[in-house]
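A single protein chain has been removed from this complex, and every other one stays in its place.
Let's look at subunit A:
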Amino acid sequence: MRDFDFEIVMGLEVHAELHTKSKIFCGCTTEFGGEQNTHVCPVCLGLPGVLPVLNEKVADYAMKAGLALNCKIASFSKFDRKNYFYPDLPKAYQISQFDLPIASGGYIDIEIEGKKKRIGITRVHMEEDAGKLVHGGGSLAYAGYSLADYNRTGVPLIEIVSEPDIRSIEEAIAYLDLLKAILEYTEVSDCKMEQGSLRCDANVSLRPWGQKELGTKTELKNMNSFKALQKALEYEIERQAEVLREGGKIIQETRMWDENKGETISLRSKEEAHDYRYFPDPDLPPIIISEEWVERIRQTLPELPQARQIRLVESYGLPSYDASVITGSKAMADYFDQACSAYGIALPAGQSTDDKGKERAKQISNYMMGELSRRLNASDQGYQDSPITPENLVELLTLIEGGTISGKIAKTVFDEMFESGKKPKQIVEEKGLVQISDEGAIAAVVSEVVAKNPQVVADFKAGKDKAVGFFVGQVMKATRGKANPGLVNKLLMEELKKQ
């Protein structure tokens, strides 16, 4: 990418809320929303004299995420207090991990245009989430005060810090995409960016090509969607490039992405930032992690996105593009596997299906990547709540495969299935959509259509290919799309030859 005059160097810090029932250090629910300040107790409010106790699931999940990201799990880990004043933090410190995080030294391999690139994972640590501020008195700029809701305070988080290995916006998006998929697969987080359960910060710097030392970085915050990440990085990279081209200096600072203005805004500079005076939290004893514990968690690791992608290609002969789209979300990949089971072609890893099985798998994939994804996106639904179950989709494919309905009718049935959730067989029966495969019946329609259109017959004899399409269309119209297309073609050609 030498079309840009600087080398881009980025690292991402991703916060994921862990999918536990209760908070990290108290029994309050982690449920999203709820009326303000109703999911709080003396512990998460930081009232004097309380004692936080670690939720064991948090350690399990953080370890599971660490293992899925190829990290080493620490044998000794502890919690520290990160001190700063901000009204979303009732204790004036956040319980986090400083020098002994639970996992470190991992990596994930992203793919850009078929090429693998390894992005290092510096560390994964556990911490508590902060509360939420609602700004009173109208818009943010004019608000005279803020309103604090601490329901989210103490919801468990893991922070995943990457090495500064990312060199383009494309790589940043691919990294976040794969990281999100891995976290979804491991089921440690529901990764709902729109609800803030997955949040992304980025460290961005530029340097002249060939320079070894890193340039001064800025830290970007508040990017709550892939689109926001893309736009914020585009803006910030161009902003820094302009400063440098004019011979200026980048100030090390934290900048916030303002979605409405479409720009990054300086929040605070280095002098005030990053002086958190960490020290070990005396209320929380250290965590000693045995090899048995790590092994127990390792046993719970599911098949991860990239392994699954390889399996779909090897077992079902799917094109790798299809496999990468399908495995990009766990719900979609689960749907595909369930459909393969329903179609009788499911296989254990390492085995490969025959040509017929491959054809069936490709049919499932085509419907999923085409019509089904389109309809789900349009109605803002995910595969986990698809009105068409994998079993019903396969029933539809079986009806097509067996010649009961044509591919064209299948589209009508599909739409009805999506709307009503009904089984395809029931729809076909209720609407009388069974394909006409009776040769005599189709032949009668064919000869009628041909007899009515002598001019088109003449066109056909003159070698105009369009004529055939016209006749097929007429036959389909007369049978309301139900005639078996193969038979229509065969009988039509026979009839035309007689003319």
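Convention: a residue touches a chain if its C-beta (ideal position, glycine included) is under 8 Å from a C-beta of that chain, and two chains touch if they have at least 3 such contacts; residues count from 1.
The rule is simple: contacts and distances are computed from a predicted model.
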item	value
"Molybdopterin dehydrogenase", "Ectoine/hydroxyectoine ABC transporter permease subunit EhuD", "Aspartyl/glutamyl-tRNA(Asn/Gln) amidotransferase subunit C" or "Cytochrome C oxidase subunit I" - which is the UniProt name of the missing chain	"Aspartyl/glutamyl-tRNA(Asn/Gln) amidotransferase subunit C"
Among A:Pro208, A:Gly262, A:Pro285 or A:Gly469, the residue in touch with the chain that has been omitted	A:Pro285
Among A:Ser146, A:Ser168 or A:Thr216, residue touching the chain not depicted	A:Ser146
Among A:Arg277, A:Arg296, A:Lys356 or A:Lys431, residue touching the chain not depicted	A:Arg277
Options A:Val9, A:Cys41 or A:Val457, residue touching the unrepresented chain	A:Cys41
Candidate in contact with the missing chain, chosen from A:Lys57, A:Arg207 or A:Lys423	A:Lys57
Absent-chain interface as seen on subunit A, which is shown	20-22, 26-29, 35-42, 45, 53-59, 78, 83, 85-87, 100, 133-136, 140, 143-150, 267, 275, 277, 280, 282, 284-288
